[in-house]
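Up next, chain A:
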Amino acid sequence: MTTKSLERFSFAERASHWTSALCFLYAAFTGLALWSPRMFWLSGVFGGGETVRAWHPWAGLFFALALGVMFRRWAGQMQLDSDDEIWLAKSHLYAQHIEAGMPETGRFNAGQKMMFWLQSASAFFLLLSGVVIWFPEVAPRSARLIAILLHPLCAAVSMGGIMVHFYMSTLAVPGSMGAMIRGRVSTGWAKSHHGKWFREVSGR
Partner candidate 1 sequence: MPATTVAKLVDTSLCIGCKACEVACQEWNDQEFTLGVFNNTYQTQPDLTPSFWNLIKFNEHVDDGVNSWLMAKYQCMHCADPGCLKACPAPGAIVQLPNGIVDFKQDNCIGCGYCITGCPFDVPRLSPTSKKVYKCSLCSDRVGAGMTPACIRTCPTNCLTFGSRTDLVQLAEIRTAELKEDGFKDAGIYDGPGVGGTNVMYVLKHASEPEKYGLPKDPRIPWTVSLWKGPLKWAANAAFLGTAVGAMLHYLKFGPKETHDDDEVA
Partner candidate 2 sequence: MLPVNRRQFLQAGAAVTATAFGFRLEAASAVARELKIARTNQVQSVCPYCAVGCGVVIHTTGERVKNARPTVVHIEGDPDSPVNRGTLCSKGISLKEFVVNDRRLTKPQYRAAGSGEWTDISWDDAIQKIARRIKDTRDKGFQEQDAQGRTVNRLDTLGLIGGCTDTNEINYLLGKFRFGLGILPYENQARL
Partner candidate 3 sequence: MTNGWCDIANTDVALVMGGNPAENHPVGFRFVMEAKRKRKAKLICIDPRFNRTAAVSDLYVPMRAGTDIAFLGGLIHYAISNDLCHMDYVRAHTNAPFLLREDFSFSEGHFSGWDAEKKSYDKATWQYELDGAGYAKVDPTLENPRSIFQQMKRHYSRYTAEKVAEICGCTAEDFKKAAALICSTGRAGKVGTILYALGWTHHSHSVQLIHTGAMLQLLLGNIGLPGGGINAQRGHANIQGSTDMGAWNMLPGYLRLPRANHVSLDAYLKATTPKPLRPNSMNYWGNTPKFATSLLKAYYGDRAKKENDFGYQWLPKLGETENQSWGYFFDRMHRKEMHGFISFGMNPVANGPNTEKMLEALANLDWLVVVENFETETASFWNAKKLGEKFYPKYVDPAKIQTEVILLPAACFAEKDGSFVNSSRWLQWKKAAVPPPGIAKPDHEIIARIFMAVRALYEKEGGKGMEPLMAMQWNYAQPLTPSLEEVAREVNGRDLTTGAQVPGFAALKDDGSTACGNWVYSGSWTEAGNNMARRGQEDPTGLGLFPNYAWSWPANRRILYNRASNDADGKPWSESHASIRWNGTKWTGDTPDYKADAGPHDYGAFIMLPEGVAKFYTTELAEGPFPEHYEPMESPVKNALHPNASANPCAPVMTSSADAMGTPDKYPYVAITYRLTEHFHYWTKHVASGAELQSNFFVELPEALAKEKGIKGGDAVRVSSARGTVEGPAMVTQRMRPLTVGGKTIYHVGIPIHWGYVGRVRGPLVNNLTPSAFDPNSGTPEYKGFLVNVEKL
């Protein structure tokens, strides 16, 4: 084994990520079906309206559980430090691929950290409101009234975020997808995108 590749994500990390991702996708698409009659056709793709009604909450629950695993694992690493603040202030440069003046990033850059917190927060509220919506005959009306607003609101935020996440991980930063699938990245990739982390793990 040369030093040409590094382990970026452990098996457990990848497993929980993809579990939550698949659940998220199912919940997102079926959520869209339940969101508006215009999108109800989507329910046909995912098993029909009644199935979607039955499975969406479970998908959501598993999404939240898997995310919970990720949260426990990563929450420590996702704390923002002073470099992250600079990074965030200069994130427009990052978007334009201008590296000059950008601080070196650790295992996760500030954008990823923000994504993490955003997804965690919305997942928490999605779960909370989702349970209320799951059992309308039990949940108090006032809770339901808040939930039906909170749930789609969080879902929209979450899905918007995931769209960005998806873009970043596929087209915008080649190599990312491989990292999450196979778990490894090239040293070059690591150096380029997460310099600080590269030095930490490679000891260079």
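Per the selection procedure, all candidates are chains of the complex that A comes from, given by their letters.
Everything below uses one rule, namely that a residue touches a chain if its C-beta (ideal position, glycine included) is under 8 Å from a C-beta of that chain, and two chains touch if they have at least 3 such contacts; residues count from 1.
On a predicted model such as this, the values are computed, not experimentally measured, just so you know.
When the candidates 1, 2 or 3 are screened for touch with chain A in this complex, the one that qualifies is 1. Interface residues of chain A facing candidate 1 in the complex, by the touch rule stated above, are 3-5, 33-37, 40, 43, 49-50, 52-54, 95-97, 133, 136-137, 141, 144-149, 152-153, 156, 159-160, 163-164, 167, 171-175, 184-189, 191-193.
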